[in-house]
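Missing here is one protein chain; the remaining ones are kept as they sit in the complex.
== chain A ==
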Amino acid sequence: MNLGSVFILLPWLAAPWLATRRTGGHCFAMAVALVELVLALVLRLAPGMLHDTSHALFIPMLGALWTLHDGLLGGTLAVLTALLLPISLAFAWRLPEFRALALAALVMEGALFGLFLADNVLMFYIFYEILALAGAFLILRTGHKSRTAALLFLLYTVVGSLLFLVALVGVYVLHGAQTGVYDFSVLILADTRIPATAGLWMFLGMVAGLAVKMPLFPLHSWASSSYGAAAPAGSIFLSGAAVTAGAYGLIHFAMPMLPQAALQFAPVGITLGAIGTLYGAFLALNADNLRHFAAYASVSHMNLAGLGLFALQAQAMRGGIFLLIAHGLVSAGLFGVVAVMEARGLTGEWAGLGGLFRRAPRLGAWMLFFFLAGMGLPGLANFPGEFLSLAGAFQVLPWAAGLATLGILAGVIYFLRIYERVMLGPLNAVLPDALADLRQGEWLLFWVLGLLTLWMGLDPQTVLAHLGTLLSAHGSEALGGGGHGV
């Protein structure tokens, strides 16, 4: 058994063990999460480790399902995922539903690692569905324990991903008809000659399946109810890590398989991304509580990342991927703030907030930090991603990029307005007299997130340099205008 398989299966083996425990399990879950973080770093920094990959689970007509490969993009996103899990668990440490949350998050982590490493598109799909089910379980069992929100989340993702499956089977059948080789491996499927119209429909199907997870406008409406219903500590993982699956699928599978269609779709994708950025910003401005606010802020940022990815332009794609990673950190910070406030009995409704800075200055300071990062302040993580996405998109579709810029401007307004509402102004009378500021552990978590945010903002070159090599591997086919297309 090689390192990659251990990497994927370890959280899945840990999850049933956790499920049989009636109490505790905190340290166990955290230990598994930290081991996975170390493994993720090893796989990312020493990418040769997977080269002796064996092809396992060979099914006739489907290909070898368990084929792993190591890509830089997958490795980078795996590190982000592995980083967000311990943070999410730490924020959930004192919650009564810790075990349910850890269980769901561990299963999701395994599924995410699986889909980052999978070479077989069908296996990617299988991991993707498991991710959706575990996500729904997370929403169902933590926070508000809302069945409606969980079902909505599941329906959106499952309907979308089945469209992805139908499109994928379309490519697979075409390839089989042309060459007689029926196999779901991406290396084989990327070689298919696809008629332009059919290709566009297939790409639309794939985008429907993958964009719904990001969530891209107009498929975003599950996001507020899901992030709002799950425990904020769970939303850290859900919004930071799980969303990367959709973006990864787009870059690694959909675009290389259907490069011609991706180019045709680019203007539509950019426009949708721009509208989503702006629309998410307006929704955030009118959000009725802090959870929904953080959710819409996340939607707005992810749409900007989607705009960068769909632009199919080297600069914009780098920006999109960078923003994807940065968004994971910033969103973790935002939901971390919400988690800390809810741990102190604050609901997050606006009526119960105001002037909080007087009671909890450390929390207020960190909230300001992540709000500034979310606004795209230069020097913090989001800025290079936003800048590159927009700069690249301007060269492709200027007016849409301009529209998205308005979204960023609106971001400045909504972040500042909400900060004013929560932290500044007169002290709200309903706030309890004794409100503990950040504890030692929470303080440390924010420091970790904050330093990483600062590092990504000040030294984007370290990440971007790797993304350069990564794009030459993934994106060049797409950028080259479709070598395999018609």
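By definition in this document, contacts are C-beta pairs under 8 Å (C-beta built on N, C-alpha and C of every residue); 3 or more make two chains touch, one makes a residue touch a chain; residues count from 1.
In this text, contacts and distances are computed from a predicted model.
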Protein name as given in UniProt for the chain not displayed, "NADH-quinone oxidoreductase subunit N", "PPM-type phosphatase domain-containing protein", "Anti-sigma factor antagonist" or "Sn-glycerol-3-phosphate ABC transporter ATP-binding protein UgpC": "NADH-quinone oxidoreductase subunit N"
Of A:D70, A:E109, A:E129 or A:E342, the one touching the omitted chain in the full complex: A:E129
Residue among A:L162, A:L187 or A:A314 that touches the chain left out of view: A:L162
Contact residue for the chain not shown (choose from A:Y172, A:F322, A:F335 or A:F357): A:Y172
Where the unshown chain meets chain A, residue by residue: 57-60, 122, 125-126, 129-130, 133, 136, 140, 147, 150-151, 154-155, 158-159, 162-163, 165-166, 169-170, 172-173, 176-177
